[in-house]
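Missing here: one protein chain of the complex. Every other protein chain is in place.
Should a chain be cited, it is by its letter among A and B, assigned in written order, with residues numbered from 1 in that chain.
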Amino acid sequence: MLRIPCPHCGVRDYTEFRYAGDASKSRPSLEITDVKTWHDHVFLFDNPKGMHQEYWQHVQGCRQWLVLERDTSTNTVSRAWFARQGKSS
Amino acid sequence: MSELSRYSAWSIARRGLSGARWRRAWRAAEPRKSYDVVIIGGGGHGLATAYYLAANHGITNVAVLERGYLGSGNVGRNTTLVRSNYQLPGNTEFFEHSLKLWEGLSHELNYNVMLSQRGQLVLAHGPGQFDVLARKGNTMRLNGIDAELLEREDVQRLVPFLDYSSHCRFPIYGGLFQPRAGTVRHDAVAWGYARAADHLGVDLIENCEVTGFVRDGDRVTGVETSRGVINAGRTVLSVAGHSSHLTRLLNWRLPIESHLLQAFVTESIKPFLDHVISFGADLYYISQSDRGGMVFGGHIDGFNSYTQRGQLPKVQTVAECAIALMPGMSRLRVLRHWGGIQDMTPDGSPFMGRTPFRDLYLNAGWCYQGFKATPATGWCMAHTIAHEEEHPLIRHLGVDRFERGNGHDEYGLGLWTYKQ
Partner (left out) sequence: MTGTRLTKGGRIDRSATLQFQLEGRRFTGYAGDTLASALLANGIRVFGRSFKYHRPRGILASGIQEPNALMTVGTGSRRIPNLPATSVELYDGLVCERQNGWPSVDFDIGSVFGLFARFLSAGFYYKTFIGPTRGSWMFYERWIRRAAGLGRATHEPDSARYDHRHHHTDVLVIGSGPAGLAAALAAGRAGSRVLLVEQDSMAGGSLLDSPIGTDDDQLRSALLAQLVALPTVQILTHTSVFGLYDGLAAGMVERRPVIQGVSAPSEVLHIVRANQIIHATGALEQPLLFGNNDRPGVMLAGAVRAHLHRYALRLGDEVVVVTNHDSAWSAAFDLADAGARVTVVDERPAPNADLLQGAKDRAIAVRVHTVATRVFGSNGVKALEVRDAESGAVARIACDLVAMSGGWIPTVQLTTHGGVRTVFNPTLGVHVAGPMAAGQSIAGAASGDPTDPLKQGHAVGVRAAQALGFSADAGLAPESAWSSVPLMTTRTSASLPAQSKVFIDFQSDVTLSDMHVSLEDGFESPEHLKRYTALGMATDQGKSSHYNGLTTLSALRGQAMGALGTTTHRPPYTPVTVGVLAGRSVGLHFRATRRTPMHEWHMANGVTMIEAGPWFRPWYYRWAGADVGSAYIEEMRVVRSRVGLSDVSSLGKIELTGPDVGIFLDRVYVNGFSSLAVGKARYGVMLNDDGTVLDDGTTARLGEHRYFLTTTTAQAGEVMSWLEFLLQTVWPDLRVQAVSVTDRWAAMSLAGPYARDVLARALPEIDVSNAALPHMGVMERQIGEMPVRIGRLSFSGELAYEVYVPADYGVGMWEHLLAVGADVGIRPYGLEALASLRIEKGHVAGIELDHRNTLRDLGLGKMGSRAKSYIGRALSERSELVDTQRWSLVGLELVEPAGKLRGGAILFAKDEPIQGHGRGYITSVTWSTVHERLIALALYRGGLNHVGEEIVCAYPLRGEQVRARIVSPMFIDPAGERLHA
């Protein structure tokens, strides 16, 4: 069972969290109206077999959005931090 | 000693009585330097593509490259369902074409893939869901596909042992039944296509991993493999679950995430369930194999994964669904559960056709539905490769469709299906 080290609540089962995919991408500003930029952001993924930074929200805990670093080929978790702290912390 | 190549009751008798030997289902081919078409991925789709290239288009200088053993991917890991209950334009026609091909497949391949058209029942648990199924069923009927709308009483007559009690959390309201839907012995599909393709001259090369592409500008001219460089007139990617992993070698990002889907089988029991049933209160589907095991599955685990190892909570969720639908399942015992990696796409529909790279063709993004699509995918991909233009049945499935807003969200689940 994937266990996620929530920086606020401690290590918890992944079922307490909501997953939201790749966290390494930079979301375009709302002012950008270019379809291509938004298309690439919304629809294209690196989807690596290996280290992946991804969003998880601790919905059944502190409600904080986290960035989790996990190896998608082994599910080994290396670390997690609050998403509000930025891309890497 | 004579060699038996065609399968029949007669040839079995000869093998049993005379000691004649079977011809191998396929040769253990050594890779050659160059092929007209190289298909990456020896799963159901890759093998079917190879077969139809040879059978329909006379293109036999073809290699199928498989990293492990033939059929080691999702063709051997799924829950074996085939059906054509789709409502969106394009999907309806494509999956019905596939079901028609299934209906003739054992004959076509001279290999019993054990198509069992026992009928699939999709349940609705409220009036809203019932109308959604009605829309689908009406569309099917208007496209010449069999479909029957069932009220609760009809469902109870058809399958008397579902939960109709007052303790049911989501009572059954009705359902949509497709009599021609059913199951197929999944491994046999890979083996049948492999054998038929091999007999037409296709080289099936196992234990051959693709590690890179040979390029000439924006053209793909071959592949680097663990068994050397192989030049290819055209190259086809057919590696469900690992599509992004290979396109990374081309610096090409796809609208795909790789997710893990688990499947389950119980111990064998005497006939217990005669149809395929899909629950409506959660994603869950079940049938009984000819060996007697109850075969079932549910949602993806819900996060990117290449591990092929499922999470225990999902096992529990699926068990809950099993009992909620059919209380008698409670005493049966799970014999095995396993995972397959599938490509998930933003709209739940696949990608097929040409790519931004010349002579490179893509077949990916099958989400939950790759197995039932196997024959039509092979058929349409072969056509597309032979004519260098998409077969009409797959024109709506281009990998660039989101640039135009052309998503095909069959189930109305929204952007990402892991959202709950």
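Assume a residue touches a chain if its C-beta (ideal position, glycine included) is under 8 Å from a C-beta of that chain, and two chains touch if they have at least 3 such contacts.
Since we're looking at a predicted model, the values are computed, not measured.
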Would you mind listing the shown chains in contact with the chain that isn't displayed? A, B
Hidden partner chain, touching residue among B:138, B:156 or B:231: B:138
Residue among B:89, B:212 or B:356 that touches the chain left out of view: B:89
By the contact definition given up top, give the residues of chain A that touch the hidden chain. 1-3, 13, 18, 20, 23, 27-28, 30-35, 37-39, 41-43, 55, 57, 59, 63-65, 74-75, 77, 82-84
Where does chain B touch the missing chain, residue by residue? 7-9, 11-13, 16-17, 21-22, 24-28, 68-72, 76, 89, 92, 103-104, 106-107, 110-112, 114-118, 125-128, 130-139, 141-144, 147-149, 160-161, 163, 165, 167-170, 185, 187-188, 191-192, 206, 266-272, 281-282, 288, 290-292, 307, 309-312, 315-316, 319-320, 322-324, 326-338, 346, 402-407, 409, 412-415, 419
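Just so it is clear, only the chains that are shown with their structure count from here on.
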The distance between the C-alpha centres of chain A and chain B, rounded to whole Å, is 30
Which of the residues in chain B come into contact with chain A in the complex? 242, 244-245, 248, 253-258, 302-307, 309, 311-313, 346, 402-403, 415-416, 418, 420
Chain B-facing residues of chain A, complex: 1-2, 13-15, 18-19, 21-22, 35-36, 39-40, 42-49, 52, 54, 72-75
